[in-house]
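With one protein chain removed, the remaining protein chains of the complex are shown where they sit.
Should a chain be cited, it is by its letter among A, B and C, assigned in written order, with residues numbered from 1 in that chain.
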Amino acid sequence: MSEKKIKNIFVTGSIAPEFIAKSISNHSPKTSIGGHSIFLGQVRKDEVDGKLVSAVEYTAFEELALTKMHEIREAIFSKYPLSCLHVHHSLGDIKAGEICLFVFTSSKHRKPAIEACNELVERIKAELPIWGKEIFTDETHQWKENS
Amino acid sequence: MSEKKIKNIFVTGSIAPEFIAKSISNHSPKTSIGGHSIFLGQVRKDEVDGKLVSAVEYTAFEELALTKMHEIREAIFSKYPLSCLHVHHSLGDIKAGEICLFVFTSSKHRKPAIEACNELVERIKAELPIWGKEIFTDETHQWKENS
Amino acid sequence: MQIELISFGKISDFISNQILEIEGIETTDDLKKHLEKNFPGLADIKYKLALNKNLVQQNSEIKNRDSIAIMPPFSGG
Partner (left out) sequence: MQIELISFGKISDFISNQILEIEGIETTDDLKKHLEKNFPGLADIKYKLALNKNLVQQNSEIKNRDSIAIMPPFSGG
């Protein structure tokens, strides 16, 4: 399952539900798959000191992020018997209510897909050099901090 | 979050990726949501004694299943701070490669959505009176057993 | 008395839905013995009963015109 080529995970703008649907239907010919696990990150309209977040602007140190993601991907494929693993992360302005992260794992039985998906989300948030800048409706900003 | 009305979870035939996309995009106005967790069950083309599964035919004791699902839904809503919880299960013939189960949870922070989704999948498989009949390409069958 | 018998999953392969005429049977435990005698295939299968659409969790009284479902282990999802 090791994939030598470094895959791009970044997309400009939000991740469309239609893209997710296409990604799911691409797996229909893979009839050894019994379970898919998906995590989606959605931008929240948080309130901070009376101001509302209208969008999050994502930037990344792309080359470092892709190298790190490649490492994570290899580690996850070694740890779990997965059929597939896909990660997409947005760059640029993502409005509140839009999808900014799409993690998708598939396996014969459900447990590896579910556990791999959870571990991927944790590692992506902790280890990839990506930053979110919360833009308020009054055009001020604050840098997001992951909890 | 308690919903008094008993919701139907059953759909005839497979769950289309476009339906999943629509379900995701319905959550875009809910801007307090930060994470969605999705589990999809897909019918496998298993080989049993040299014969290939071409489809699984699902039947259910629908009224009992919906009452039980209502109970599970209430329990999950009490246990986790969820924004949304949706479950769809197929009835009838679902071909190998098609989606037969769609579990979808959403919450402000990722953990409740992920944990609730996992627990829902386990409880649905263990507690809902639903049966899958594996139909082989030669039209013989065997009843599925959950692992 | 008469009860309605409905069966699911692999049990439906050898017990069809039917109206069953039974005498001297007052509880779900009695009924289980009766069914296992009359449908030998049932003895080797783990199954649960539902009485009038409620899962039978403990021995329960059966009345005329009750509906009894016989359910093998679930395999949804």
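Heads up, the rule we're going with is that a contact is a pair of C-beta atoms (placed from the backbone, for glycine too) under 8 Å apart; a residue touches a chain by one contact, two chains touch by 3 or more.
Quick caveat, the model's predicted, so the values are computed rather than measured.
K.L.:
For the chain that's been dropped from view, list the shown partners it touches.
P.N.:
Even though it is not drawn, that chain still touches A.
K.L.:
Would you mind spotting which of A:Ile6, A:Val48 or A:Leu64 touches the chain that isn't drawn?
P.N.:
Considering all chains, including the one not shown, the answer is A:Leu64.
K.L.:
In the whole complex, what residues of chain A lie against the chain that is missing from view?
P.N.:
Touching the chain left out of view, chain A contributes residues 41, 58-61, 63-64, 67-68, 89, 100-101, 121, 124-133, 143-146.
We take it that only the chains that are shown with their structure count from here on.
K.L.:
Averaged over CA atoms, how far is the centre of chain A from the centre of chain C? Could you give it in whole Å?
P.N.:
Each chain's C-alpha centroid was found; their separation is 49 Å.
K.L.:
How many angstrom lie between the CA centroids of chain A and chain B, rounded to a whole number?
P.N.:
Distance between chain centres, rounded to whole Å: 23 Å.
K.L.:
Taking each chain's centre as the mean of its CA atoms, how far is chain B from chain C in angstrom?
P.N.:
27
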